[in-house]
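A single protein chain has been omitted from the complex, and every remaining protein chain is retained in its original position.
Order of writing sets the chain letters: A and B. Residues in each chain are counted from 1.
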Amino acid sequence: MKVIKIDKKDWAGGLDKASSGYRFFGPVEDKECHNFKELDKGELPDFNFSNTRLSAKSVVFPQTEAMFEYSLDENEADHHLMKECRKNDAPRAVLGIRPCDASAFLLVKRNFDNPEYRDPWWVKAYESTTFAGLACNNPCASCFCTSAGCGPFDEKGLDVLLVDAGDHFLAKVVTEKGRKMLAAAGWNAETDADIEALKKDAESKISSFVPTDKLKDKTTMELYNAAFWEEAAFACLNCGTCTYSCPTCWCFDIQDESKGKSGIRMRNWDSCMYPLFTLHGSGHNPRGTKIHRVRQRFMHKLKYYVDKYGDGIQCVGCGRCIRLCPVNIDIRKICEKMNSYEPKAGDCNR
Amino acid sequence: MSNYTDKIREISERLLKEGRVDMVIGFKQGTMPMMNEPCFVKKPEDVSKLVWDSHCGINLANYLTDRKEKIGVIAKGCDSRNIVTHIIENKIKREQLVIIGVPCKGMIDRRKIASMSDAEILSVAEQNGKVIVKTKDAEKRYERTDLLQKNCALCVHRNPVIYDELAADLVEEQKNVDRYADIREIEAMPPDEKWHLFDDLFSACIRCYACRNACPLCYCPTCFVDESRPQWVGKSTDPIDTKTFHFLRAYHCAGRCTDCGACERACPVGINMRLLTRKLEKDCFESFGWEAGLSLDQRPPLDVYKTNDPEDFIK
Partner (left out) sequence: MGIEPDRLHFSWISSAESTKFVEVVTGVTEAVRALGPHQKFVKTNVKVA
């Protein structure tokens, strides 16, 4: 694959040039942390970050997304009919997404874009997006991406991999989409610079490793009934921080809201940590306690997903849930517990 | 405060051995710098798991709600006041508890430390009133008193108000603390300015409810934001809904909040929602001379009626 050298002094100019063809999204600092937002004309992404507070999933899958509109005004011909909202699906480019967040989209894709179901909103947004990732030269101590099928220079899920090399970026072209974006910006100085050494250096800085090799051979019900869940779940507050900050959590809830005679049907992120998530109309809740809910989160990510897709865990090792959890519940420790679990006689927790 | 750990272990071991409690609720060493995890210990041989340092900011009263066991609970000043509130509100019985009081010198503000460093913080330790912050390439020392959590810097009840055991000698309470300087500034603002301030304050909220769930006062079986028949508050990221949640939650805490700081500490995006709870705390103090959780014999002002209640606002 080609590598293009982009001088940092040509960065703003190139983005400006490409901005006629793309809506740009990038990390911007606000209130002491970075998050992704749509960049205004001329606004530059701020790459002075280790990772954004929240993941980039909201660019494709917003926390609140209008799906349908309707009118309750009987004078209108199409009253009480759900009409799909017209969305801006002009090409967009996400600048500076970390490889972990980009590869998370591939895991999420299994839910939103599969042979049985294609979610029109997610698919349109995803397909219109070019992902120009920024390699992680200095991974955090809480990142364990290399244990989660990813890595600081991982290319899957990306269209371009940018590597910060001091006064310039090295842009590795991964897909045709990526090549087009670089061309639109007028960046075309091919170089034979090698990013392998930088990649090795970054990978060697990963200090956190999590064994996942035995998860698929564990018996689901034995793990489900393991005694350690009581202890593991004790501290949990059942807030939604882990799920909302997670780039691979995809659950949502659909709500109608109307004002006057017009209304919308929208979806909002939901969280398996909330009691309401599984509450039945009858009042029964199959996941009625904290232990049920904590177990579900980890079993889904580290066992059900592993079994269902046969392609590793539903986690990219970005470490956000570890860093943001108010009570320090650490997925690495839980994964270790699950991976090394051997049932003992009488060991049961229902 | 780290020498508290030995004493806490000693007391816990004794309580468990003597069968006075079924479990001790405390903290175990966290996996991240400046983080500890609330935990329980049920066997005397496991007490070595328990630790105490300046990162035990989560309010453990939150873990007592509706429990049926006999519990030894470790309590700082604020935790103890919330335990009092829990007892008054019938969320736990006094007889179920052995309170291991921890005279507290304040918890350390992990966000402040993180914001002072450009590099990732790898460890934080304490020595003789100094906090030693290590990053990959540097080691910096700070005065501990400069790094306290905001609520701890303003705290006037560091000693537990109710306890059966003590993990250390009582500490001197902070005197002449002006708890409400920032609140008075907001009170003096014209309405538009206030509106703008709260707009900005809650703009980063992701509705994860970590503040509510970390709060020992928020134990309603179904929170008003979770009600669906009828649905009082919208579920989207609409700023009006977000503010409705924060304003109403704060009102539900009026006269009960001890300013333990659990809400702000838990918030993943660092929102200072204590601006709301402290305004109500201030009002309760000024109107009723009330500070929450100091006595088992008095009910909070908003759940009692007194003929001399101030009512100047009624025309």
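Just so it is clear, a residue touches a chain if its C-beta (ideal position, glycine included) is under 8 Å from a C-beta of that chain, and two chains touch if they have at least 3 such contacts.
This one's a predicted model, so the numbers in the text were calculated from it and none came from an experiment.
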| item | value |
| --- | --- |
| Candidates B:K43, B:K130, B:K194 or B:R299 - the one touching the absent chain | B:K194 |
| Touch with the omitted chain, as defined above, among A:K259, A:H280 or A:K344 | A:K259 |
| Contact residue for the chain not shown (choose from B:P103, B:P160 or B:G234) | B:G234 |
| Footprint left on chain B by the chain that the document does not show | 191-198, 234, 236, 238, 240-241, 243-244, 247, 276, 313-315 |
| Positions on chain A contacted by the hidden chain, ascending | 62, 64-66, 69, 85-88, 257-259, 262-264, 266 |
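Methods note: only the chains that are shown with their structure count from here on.
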| item | value |
| --- | --- |
| Chain A-chain B separation of Cα centroids, rounded to whole Å | 31 |
| Complex interface listing, chain B residues touching chain A | 30-32, 35-40, 58, 62-63, 111, 115, 120, 122, 204, 206-210, 212-214, 226, 228, 234-238, 265-270 |
| Chain B-touching residues of chain A, taken from the complex the two chains share | 30-33, 50, 53-54, 63-64, 138, 140-142, 231, 234-235, 237-241, 244-245, 253, 255, 257, 266, 268, 271, 274-276, 322-324, 326-330, 332-333 |
